[in-house]
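I'd like to ask you about the structure that follows.
Only one protein chain is missing from this complex, and each of the others stays in its spot.
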Amino acid sequence: MFIRNCWYAAAWDIEVPDDSLFTRTLLNEPVLLYRDNRGAVVALENRCCHRSAPLHLGRKEGDCVRCMYHGLKFDPQGICVEIPGQAQIPPKTCVKTFPVVERHRLVWIWMGDPSLANPKDIVDYFWHDSPNWRMKPGYIHYQANYKLIIDNLLDFTHLAWVHPNTLGTESAAGLKPQIERDNNGAGTLTISRWYHNDDMPNLHKSVASFEGKVDRWQIYQWTPPAFLRMDAGSAPVGTGAPEGHRVPEAVQFRHTSIQTPETETTSHYWFCQARNFELDNEALTEQIYQNVVVAFEEDRAMIEAQQKIISQLPDRPMRPIGADAGLNQARWLIDRLIKAESDLDQAQALRVETDSPVWGHSGRFLSNKETK
Amino acid sequence: MFIRNCWYAAAWDIEVPDDSLFTRTLLNEPVLLYRDNRGAVVALENRCCHRSAPLHLGRKEGDCVRCMYHGLKFDPQGICVEIPGQAQIPPKTCVKTFPVVERHRLVWIWMGDPSLANPKDIVDYFWHDSPNWRMKPGYIHYQANYKLIIDNLLDFTHLAWVHPNTLGTESAAGLKPQIERDNNGAGTLTISRWYHNDDMPNLHKSVASFEGKVDRWQIYQWTPPAFLRMDAGSAPVGTGAPEGHRVPEAVQFRHTSIQTPETETTSHYWFCQARNFELDNEALTEQIYQNVVVAFEEDRAMIEAQQKIISQLPDRPMRPIGADAGLNQARWLIDRLIKAESDLDQAQALRVETDSPVWGHSGRFLSNKETK
Partner (left out) sequence: MFIRNCWYAAAWDIEVPDDSLFTRTLLNEPVLLYRDNRGAVVALENRCCHRSAPLHLGRKEGDCVRCMYHGLKFDPQGICVEIPGQAQIPPKTCVKTFPVVERHRLVWIWMGDPSLANPKDIVDYFWHDSPNWRMKPGYIHYQANYKLIIDNLLDFTHLAWVHPNTLGTESAAGLKPQIERDNNGAGTLTISRWYHNDDMPNLHKSVASFEGKVDRWQIYQWTPPAFLRMDAGSAPVGTGAPEGHRVPEAVQFRHTSIQTPETETTSHYWFCQARNFELDNEALTEQIYQNVVVAFEEDRAMIEAQQKIISQLPDRPMRPIGADAGLNQARWLIDRLIKAESDLDQAQALRVETDSPVWGHSGRFLSNKETK
């Protein structure tokens, strides 16, 4: 069972081409993604309502997509606008659409009740397209349930064991993180480590424009169902970093890890590691990207093996340890949302009044590209 | 659920060798096919009744097949005629047999109640072995339910979209076909297009022995569960083609498309395209065959993709369009037969009196080969 009433990532912007059709299964549903004439992304169920032919084998015609089995043509609202050789189009000849928004270089999709979709709820990943930051987008396909990936992201003890030669050596040492939970909205976990008046790590030294002692930090913020944001860096000591002030010379990274369930046992995973320095150093961009890929493949090997054991022995209890605090909080937030949706469905309750826009059949928003 | 009380195609004659054993799964059942000493085809369940060893790993011994696990030998009636080292053979030591008939270069099998099997009911494909016609037999394995293939064969709107460079250009244009349904017996659909006093198509011109205006036609006849026969051609105008008279110089084609379910989501497909001219032109035979293969592979790509979406979203409704008339009629005829079989099974009704022969254990008929 998946949370449905939330914005999920569907693709990086560059995964959805300008001139052709792209398909991906999300929450067990086949989804078609393409761009209209203005470049805005359209999301339809990847199934012609006539005879279930997949639309991704069809043809993009302007803002529309034509099924290449019998020629039915659908507009971005999923409404059939042409049946070859037939004057009248029956009213139910519609393909299901999904609210979709392009923001911060990601395509966001709403798989639940369209009337609840509000783009204000999209998690902010401004560093993806800010001129002050630079990153290379990454994607991994996982043979594992998305919650096993979240467990991994919110756990720090595994760094020393799974990543002894990559992420582990530095992060494994040091003080315990602080965990805070904010239950407002979908809820948010904040897991932070601050090192005051400390030596600068070598990684930071090699790129810093200053010398001397630093205040440095690692702050993870996680929002259900599967959105991790990480803020890490070093600032000259006494320049106010702990109080929220970041001087321009501070060495800063932002990390993105986002999952969307494909099926119960497979997942999509988008990631990147952004920085605020040497923006035009393409070799550095690539090097940072490759470092992340190496570490993430270490995780994938373990998590996919874990999924196999869970599938083989699904009923065995999991014995908790102290380091589970983060992942337990995340699972609690996920379960809370699933229960809330279940209650909503069962009671057919009145929709919460929000400032959500009125979604049409496509529920599509203008993207940045469109408004420029 | 499949129709069982009907003749299905099991193989082209050349698929069943003279000296060895051939197996194929039909309607979820493994079937063994081989030829007796006179060349007549025998059909047994591909399972030794002793311990379920497959008989196709056995040995053909004259008219019989010997299981090569423990040496039990079965005659063409499925009766065990030898248990090595044992004098008495218990009476139930029999392998299930199926009525089978070789006709028009196809091996036909009856998977239902043998007492209802009457070779008179086999659909007539005389052009497969008539001296006046020439064809090359074709076979395709499909990862899709057989009814999706039937949908495709009885629909003409897809020609323009799936086959724009092969079948589509010519057939897509032109007048609407007439559809007639005959509910007698298994039922028959006839879908016909006549073009009176028309120009000859280029394809026909290149082989015709005459010039000038023609009456030309495309007549599809479909019989459940999965038998398509197509009659197409051009005759000099005014020579009586519309009234049923075909002058010798008429350019004529006959097409065969036959499916048999292998499982719920896989199918066997036999096809050919016969002609009544240039019979000894082997290059033309091959060229016509290849043209059909190219077009049929276009269909297969779409239909197998369609099956995947149906398997992923099995409960979505299919929205009708006007062009579904043909396939709706076919599905109606199939459903009628399935219901009739279900009623028959439930009531344990008396069998309909027919002029059917008495089937023995094998229910095997003499083939043309035998009677020559």
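Order of writing sets the chain letters: A and B. Residues in each chain are counted from 1.
Operating definition for what follows: contacts are C-beta pairs under 8 Å (C-beta built on N, C-alpha and C of every residue); 3 or more make two chains touch, one makes a residue touch a chain.
Bear in mind that the values here come from a model prediction, so they are computed numbers and not experimental data.
When the whole complex is considered, the residue among B:H70, B:H141 or B:H245 that touches the unshown chain is B:H70.
The hidden chain makes contact, of the residues A:V207, A:V247, A:A305 or A:A340, with A:A305. Only one residue from A:M1, A:A87, A:A283 or A:I321 touches the chain missing from this view: A:I321.
Contact between subunit B and the unshown chain involves residues 25, 28-30, 45-47, 49-54, 57, 66-72, 83-86, 90, 92-93. Residues of subunit A in touch with the missing chain: 151, 155, 157-158, 160-162, 301-302, 305-306, 308-310, 312-313, 316-323.
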